[in-house]
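Note that one protein chain of the assembly has been removed; the remaining protein chains are unaltered in position.
Note that the chains are named A, B and C in the order they appear, and that numbering of residues resets to 1 at the start of each chain.
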Amino acid sequence: MRLVYFAWVRERIGVPAEEVEPPATVATVDALVDWLAVRSPGHAAAFADRTRLRAAVDQQFVGLDAAIAGAREVALFPPVTGG
Amino acid sequence: MRLVYFAWVRERIGVPAEEVEPPATVATVDALVDWLAVRSPGHAAAFADRTRLRAAVDQQFVGLDAAIAGAREVALFPPVTGG
Amino acid sequence: MIHIRVSPAPIDIAAEQARVEQDGAVATFTGLVRADDGVEELALEHYPGATEAALTRLAEEACARWSLTAASIVHRVGAMTPGERIVFVGTAAAHRAAALEACAFLIDRLKTDAPFWKRERRGDDARWVEQRDGDHAAAARWKAG
Partner (left out) sequence: MIHIRVSPAPIDIAAEQARVEQDGAVATFTGLVRADDGVEELALEHYPGATEAALTRLAEEACARWSLTAASIVHRVGAMTPGERIVFVGTAAAHRAAALEACAFLIDRLKTDAPFWKRERRGDDARWVEQRDGDHAAAARWKAG
């Protein structure tokens, strides 16, 4: 599974993307974030405030309770601020 | 008093403007139009349908019941269609 | 900044937009001669002096009501062909809702409050355009606000 990060999520983690293989018990975006948060202090900092975290699964915006089974790409990022 | 005409009011009357001196008893735009309507068949045609006639006194839009005492310029024209 | 121009000259969008770009949010409306209803020529007549005064009053009202940084109204007069620009309205404000609402206000009210008259020519048939009932409804909604 490919993970992509944007804005301060990317900055805190320190890389724009990484490949991971979470166990099958990691079924939702929320569970994925829990699983990622212990990988490094940067991951922990990026995911500390879950209310400011948004996600997309295979480039579709989803809630953090969305399933990730079969996903090829999960994106994690702050609320958007374009326009 | 200077009269100015626009669009089909101008076309029916045949001139874009004329100078007139209505008697003092002609006190409103409506009365002015009555007084003008008998000047020529063109004037009569221009003023036949009062519901489609609009006016300005000294370049301010007014209702046909507006007073014309002291006016220097009265404009008579159809409903506007700009933009 | 208020800018009003009534002129037979074609409307240069880049120049008009640049004039209005005085703040973070810029909204514009451009009206073009419709190319799809058989009209070959559109002629615009106006009431010199009164037109500019009416457009200036509208722009002043919009600037006060929406705290605009800039408001511009450019209206062509004379003969035009399909596809040409008849009117340009531009507004600038700190926030987008103000710019967008003021732009809609200006074009709605221009339709009922400014002394312009359109004549359409199709072949040998030239006729003055009739005012649309909807234009009064569109202008009236701004009175409630």
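Rule of thumb we're sticking to: a residue touches a chain if its C-beta (ideal position, glycine included) is under 8 Å from a C-beta of that chain, and two chains touch if they have at least 3 such contacts.
This is a predicted model, so every value here is computed, not measured.
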item	value
Omitted chain's touching partners, listed by label	A, C
Sole contact to the chain not displayed, among A:14, A:42 or A:78	A:78
Candidate in contact with the missing chain, chosen from C:4, C:55, C:80 or C:107	C:107
Residues of subunit A in contact with the chain not shown	4, 6-8, 56, 59, 61, 75, 77-83
Touching residues (missing chain, whole complex) on subunit C	13-14, 17-18, 21, 23-34, 83, 94, 96-97, 99-100, 103-104, 107-108, 138
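The definition used in the following text is that only the chains that are shown with their structure count from here on.
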item	value
Pair of chains ranked first by number of touching C-beta pairs	B-C
Geometric centre distance via CA averages, subunit B-subunit A, whole Å	73
Chain centre separation in whole Å, for subunit C relative to subunit A (CA means)	49
Inter-centroid spacing, subunit C versus subunit B (mean Cα positions, whole Å)	26
